[in-house]
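Report on the following structure.
The complex is shown incomplete by one protein chain, all other protein chains being positioned as in the whole.
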Amino acid sequence: MDAYVHLVPWIVLIPLAGFLFNGLLGMASGTFREQKNLIGGVATLAVFIPFLLALWLFFAMSGDSDAATVSLFTWIEAGSFTTDIGYRLDQLSLLMTLVVTGVGALIHLYAIGYMAGDEGFWKFFAFMNLFIFAMLNLVLADNMLLLFLGWEGVGLCSYLLIGFWYTDMAKSDAAKKAFMYNRVGDFAFLIAMFMIFQIVGSLRFEDILSGTGLFTTDQVFIIGLLILIGATGKSAQIPLFVWLPDAMAGPTPVSALIHAATMVTSGIYVISRLSPFFMQSPELMLFVAVIGAFTAVVAATIALTKYDIKAVLAYSTVSQLGFMFLALGSGAYVAAMFHVVTHAFFKACLFLGSGSVIHAMHHVEHKLHEEGKHVHFDAQDMRYMGGLRKYLPHTYKTFLIATIAIAGIPPLAGFFSKDEILVMTFNAGMGTYGAVYIGLWAIALITAFMTAFYMFRLTLGTFHGEFRLPQKFSEAKGAEEHLHESPVTMTSVLWVLAALSIVGGFIGIPNFVVATFTGTADVNLLSNWLDRTTMDADLTLSKLVEWFLLFGSVLVAAAGIFVAYRLYEGDQLEASDARISERFGAMYQVWSDKYKIDEIYEGAIVRPTVRFSERVLDVFDKKGIDGFVNFIAAAVRFTGGVVRYFQTGMIQSYAYGIVLGVILVIYMLLFR
Amino acid sequence: MLEQYIPVLLLVALAVVTAMAFIVLSRLLGPQRPASNKLGAYESGMDPVGQARDRYSVSFYIIAMEFIVFDLEVIFIYPFAVRFQEFGAGTFWAMMLFIFILFLGLVYTLKKGSFDWTAVPLQDEQSQESSYKIS
Partner (left out) sequence: MESANELLTILPLIIIGAAGLFVMMLDAFTGSARLAYLATILFSAAALAVAVSDLFGPMGESFHGLITYGGTSSFGMVLVMTGTLFSVILSRDYLEKTGMHIAEVYSMILFAAFGMLLLVSSNNLVTLFLGIETMSISLYVLAGLVKNHKKSVEAALKYFLLGAFATGFLLYGIALLYGASGSTFLVDIAATEDKGMIYWAGVGLLLVGFFFKISAVPFHMWTPDVYQGAPTTITAFMATASKAAAFVAFILVLSRALPDARADWSDVIWLFALLTMVVGNILALVQDNVKRMLAYSSIAHAGYIMIGLAAGTDAAYSAVLFYLFAYTLMNIGAFGIVAYYEWHKGYDFTEVSNYSGLGFKQPIMGVLMSVFLFSMVGIPPFAGFIGKYRVFAAAVDEGLISLVIVGVLASAASVYYYLRVLVHLFMKESENGIVLSRPGTLYTASLLILAALTIFFGINPGVLTDLLGSFWTVQY
């Protein structure tokens, strides 16, 4: 592996080069900014070439290859503390690299069409490349500090891209919100890093993982908790998940890349990376699992009530990330990473499909305005859609495939990964704190049902039935003729992702499925691949139980789809929602209000802080600190004024100073 | 002990006596025809009366400085000239280099017109303009 590891810096640096190329030339030249094909092409290649390199590494590597590191240069050295800009190539980091660059390249390609009309085209692609650069630093870093640099870097890019249309106040507020929530998590992460350094004396993963024995159980719990808080910030889990739905303010490719496929999975990546560390404390694992399960169910219930198609997808993302955390907490790191991969495929496909829909709806609105009809509607609102399958056939088909995949119908990708999570959670129910895990498994099963339900509600509401816009606005009659499919650069990407959503699951076929027929089997490629880098809990269930669980999860998904079909097929969207709302009453209200979490934070943290700042800190600041600072400044300036008198400009006094100095020096040396 | 110093004392006394003697003798023997120039202090041929901050031609100082430079050159060359056969070729060429560099200096001052007494001494064109153009 050592020979190949020298490719790794190139993987990281090529996106940086793309960023610099587009960023610098874009800043410098107005004519360059118009060369959109060049900009988009360079940016896409800057991600695609690293993907090819990673692919090469993938074929050069096997499941039992040792991890290799490469150091570019010593970055910081302070006393005994040294940190390199160094990269670590192993099965886990390569898997993430493949996902980031592969899905990233596809989304870049898609964005060329999607962003074509935007003024900030060059800026968009520069930021996207910068994001890929930061993300690759995050996944490939061989020490926590560089990882943290990437961690902050993706946060920054996320901020820049959510607020990409910064002239819209709401959007730039959403960017700020995302940044703030991430800061809370980052702070915890930073403290965890300090504590680890305190104990291990190094931040290199090698040293940390081989030094897990140095930690006491309490230390593992506390540090793990801090890392977990950091991960909940980045991966949008309870209690820090509220930024992600708002982050949908960014352009849709950004939502697909950053807020579905890659950045939000970095919390899962970090915990997987540190799996031997986390496995030390069952309490910690339980905590991770509980957070995951509750996030999954809470986000799923909110997703049931939303009409904004990107919001549904955003809550669905939060919910799926919850599944991944549940897997982590159950000691199923392979399953978590498996779901990261499959989720990247189908969620990117869904987001890009929604982008295609929004694109079309915007076009309609634009055309109507051109005809002089002042129809204003939200291009992301399902209630104005319906029947789009006629007009956007490719988008519809790919969207449907991805929906089936996420719902968990075999043999599509989502089925295998989600089933593995459920099995492993149930499996954890046989160990310490078993009863709790069984409970979490039940929650996860309910969530799986809801996932199938709300995803089909979304698909049916958007693509089936009749086009509802003309029903809502009399002026918009005949608007459907403006609906048109997206260009081929966009749809081809959708098809690639849809194909991946179909076949992506075969990298992780559960062994027992084949073993039932052949006795023993070793068909789970992913599990073999990640064997050396993560430390999974042992699977103790019998094959019978596993089959039972498998059929259970298929049944649940099918039930969800069936109910959704009954309720929403044939333009029943709002009517059915009203019926559900009536049935569930106050509970539905709570879901639709997003559990009032934003309001709770506002009331419990933001407003008291503001009030405290105004009443106490402000006064203290003005009277106390400012007073003190002003006093010091005044004192210094006064002293300076006095000392300045010696600086008369008269050469005699200068010579006088010199003579005084001479006397002082001679005195000190001669009369010690 | 103190006897040793008697010759010194004698010498001091002799000096004082001699000086006094000559002053008295010139008073007694010399003709007395006083004039204003004669009563004034002697100052190296300069007019001692008038403003002390008189302007001299800058050329005066330049010549003086160049004189010092070439005067000092002699101090280096003289001991070298006395012993140069013992030093060998290296020292010879070193001294030649030294003289050459000084020669370049001479060429420079010549070109800049330091010996041109009729010209306005040593002012180049640029510095005669106002030093900062306000743009």
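Residue numbering begins at 1 within each chain, and the chains themselves are lettered A and B in the order written.
Note that in this section a contact is a pair of C-beta atoms (placed from the backbone, for glycine too) under 8 Å apart; a residue touches a chain by one contact, two chains touch by 3 or more.
The model shown is predicted, which means the values in this text are computed figures rather than measured ones.
Q: Of A:169, A:586 or A:668, which sits in contact with the chain we cannot see?
A: With A:169, A:586 or A:668 as choices, the missing chain is touched by A:668.
Q: For subunit A, which residues lie in contact with the unshown chain of the complex?
A: 73-75, 77-79, 633, 636-637, 639-641, 643-644, 646-647, 649, 651, 653-655, 657-658, 660-662, 664-666, 668-670, 672
Q: Where does subunit B touch the missing chain, residue by residue?
A: 88-91, 101, 104, 107-108, 111-112, 124, 126-127, 129-135
We adopt the following convention: only the chains that are shown with their structure count from here on.
Q: Using CA atom averages as chain centres, what separation in Å is found between subunit A and subunit B?
A: Whole-Å distance between the two chain centres: 86.
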